[in-house]
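Of the protein chains in this complex, one is absent; all others appear in place.
Note that the chains take the letters A and B in the order they are written out, and that residue 1 is the start of every chain.
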Amino acid sequence: MNLVIPEINWSAIGPELTLSITAMVLLLLSVVASPTARRAIPYLSLLGIAFALLLCISLWGKSAYAFNRMVVLDNYALFFKIIFLITTALTVLMSIRYLKEQGYEHGEYYVLILFAAVGMMFMASAADLIIVFLGLETFSLAIYVLAGFFRAQPKSIESSLKYFLLGAFSTGFLLYGIALIYGATGTTNLKGIYEFVSKAPALTDPLLLIGMGLLIVGFGFKVASVPFHMWTPDVYEGAPTSITAFMSVGPKAAGFAAFLRVFLYALSPLQTDWIWILWVLAVLTMTLGNVVAIAQKNIKRMLAYSSIAHAGYILVAMVAADELGTASVLYYMLAYAFMNLGAFGVIILFGRKGEENVNISDYSGMAAKYPLLAAVMAIFMFSLAGIPPTAGFVGKFYIFSAAVKAGYIGLAIIGVLNSALSVYFYLRITVMMYMRSPEKEFAKLEPSPAMVIALIIAVFGTLQIGITPSHYLNLAKQSILALM
Amino acid sequence: MFETFLFVLLAVVTTIAAILVIVQRNPVASAIYLIITLFCLAGIYLLLSAPFIAVIQVLVYAGAIMVLFLFVIMLLNLEKEKKLIYRNRLQKVLGVFLGGVLLAQIGMIFSSVLLEGSKGKFPAEKVAALGNTEVVARLLFTDFLLPFEIVSVLLLVAIVGAIVLAKKQI
Partner (left out) sequence: MLAFVLIAIVKVLVVFTAMLLIVAYMTLMERKVLGHMQVRFGPNRTGPFGLLQPIADGIKLFFKEDIIVPHANRLIYILAPSVMVITALVSFAVIPFGDSVTILGHKVDMVVADVNVGLLYLMAISSLGVYGLVMGGWASNNKYSLLGAIRSSAQMISYELSLGLSIIGVLMITGSLSTVKIVGAQSQVWFVVYQPLGFLIFLISAVAECSRTPFDLTECENELVAGYQTEYSSMKFALYYLAEYAHILVISSLAVTLFFGGWQGPFLPPLVWFLIKVFIFIFFFIWIRATFPRFRYDQLMKFGWKVLFPLSLLNIMITGIVMSVIG
């Protein structure tokens, strides 16, 4: 019996490997090291992330399959990996002081965040449905735990449990979908599925169709699209704010990364069958997210519904499915990472133990006391609402013009109307901050250097991507060549 | 002939036991029916000439996971939860209706077409010649090397997570 071990291409999983090793070393450190040495853990994890980021940049432009076509190295994967790494880095920066204040300064927190990032990165570079599933499970498990990391707070535990139960349920759908597709095509490899499906374009196999439907449910849950969004508000509200920030960006991006690769590449011959499902999902998601967000009093819940709405916008781009549409998904995801993380950063900074300040009314009169912080928050809100010259505006512009170009004018109109609706609740916060008098005495804010750096990066990202959009759109267009 | 008989028998028992899992009020009884379900599934794997999967199914699910389930149920002594009755009627009716629709759809699909997907690299005759376990092992360490390694990371995450959530002091 001779074993032929497939050619091992380390560079294809280089960033994942870097983060995994960093996480494992940190895990050991958090057990073995002295309490003073343990304080270095967040900074060491930043070092690992920086190294992985450099690796991603140095690999840009290369393309290769590895491990018997299990993973693929291409610009598309690298673009998403860079988004994940930025998200992870910003989350770590925003968490350092927050965890200390809340009394949960444990190294395992950073270890789990790094492992979650590893899972997301595998999902982005997956060339096989098995890797999609494993990557999804890895980051989901880590985030279930992170959502319940504030163990003494019932809300945090509730959020963890809800996310876990519903997440496990949705994973069941995804797995069943994968199984049926395997049954129909005889392979889980995306290239193999593409070849099989393109040979038989007239769709006769109901197994494949039902498998595809179940995949939509599974991915729809992870990206929080209606009607698979039920978990979002409760989970976002109860989880530690830094984790809410992380999971409003990371899993959504990872979900879309795999969603796009599976549907726009492997199942692209069936486009006529799934495009109308996505059309309906997009409309429902945008509308419900924006309408319900108006009624929210808690800012974390409001941002939860806003994140549902943003998933809707991205689905619009997916429906467009041409070059501009796909590129605008990537562009929007990058912009969304900066603006949403930034908004949550301000919420973290503004709250403290015992006085979380998560009600929208708590923000009234903030500008008078903290003009700089209010200005920063206003930038993020403008960007989320889609007001120039921010990244959010350009992102929406690309998405809706892609929809119009592809002939989905009705969808574009619904999108624009929704976008107009959303201005109301984003601007309400700005109005609160600038035009109302404070309801209560503000406690003194002590921003940690790490948080300041995180906010500066987020503001810079939001504005830079918004002001010079063509550069980033070109990068996104380079990235999607692998899919087309 | 005999195999068909065995399959029908196992399938019927599996389904009945699976239904009993969800209609039982007593959690211990539910768990025991779940064990029966898993056991019968292992029998179906045997009929599909996959003895390795069958044995692993018994070893892992029936032998380890369900023991822990029972262990926890017994420790918790769920008296209060037993009386918990779900009162939302609309949801119940709607749930049964939608479930019925899904069942009908699946039934239609499975009865309308001859289900034969394309075959993989290892059809049953080849597996029988090489040995079931050997084939699984060989695939696991060659073609599926990367997924195998990712699973180890996944399990590490699960272990760390369980300890973070449950240990008294971290």
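What we mean here is this: contacts are C-beta pairs under 8 Å (C-beta built on N, C-alpha and C of every residue); 3 or more make two chains touch, one makes a residue touch a chain.
Owing to the predicted nature of the structure, the values given are computational and were not obtained by experimental measurement.
> Which shown chains does the hidden chain touch?
B
> Considering the complete complex, identify which of B:55, B:109, B:145 or B:165 is in touch with the unshown chain.
Touching the chain that is not displayed is residue B:55.
> Pick from B:14, B:37 or B:132: which residue touches the chain that isn't shown?
Per the contact definition at the top, the residue touching the missing chain is B:132.
> Considering the whole complex, which of B:70, B:109 or B:165 touches the chain not shown?
Of the listed residues, the one touching the omitted chain is B:70.
> What residues on subunit B make contact with the chain left out of this view?
Per the touch rule, subunit B residues meeting the hidden chain are 28, 32, 35, 51-52, 55-56, 58-59, 62-64, 67-68, 70-71, 74-75, 131-133.
In the analysis below, only the chains that are shown with their structure count from here on.
> Could you put a whole-Å number on the gap between the CA centroids of subunit A and subunit B?
Once rounded, the distance between the two centres reads 31 Å.
> Going by the contact rule set out above, which residues of subunit A touch subunit B in the complex?
1, 3-6, 13, 20, 24, 27, 66-68, 70-71, 106, 108, 111-112, 115, 118-119, 122, 128, 130-131, 134-135, 137-138, 141-142, 144-145, 148-149, 151, 160, 182-187, 196, 204-207, 210
> Quick check: in the complex, which residue numbers of subunit B touch subunit A?
105-106, 109, 112-113, 115, 117-120, 134, 138, 141-147, 150-151, 153-154, 156-158, 160-161, 163-165, 170
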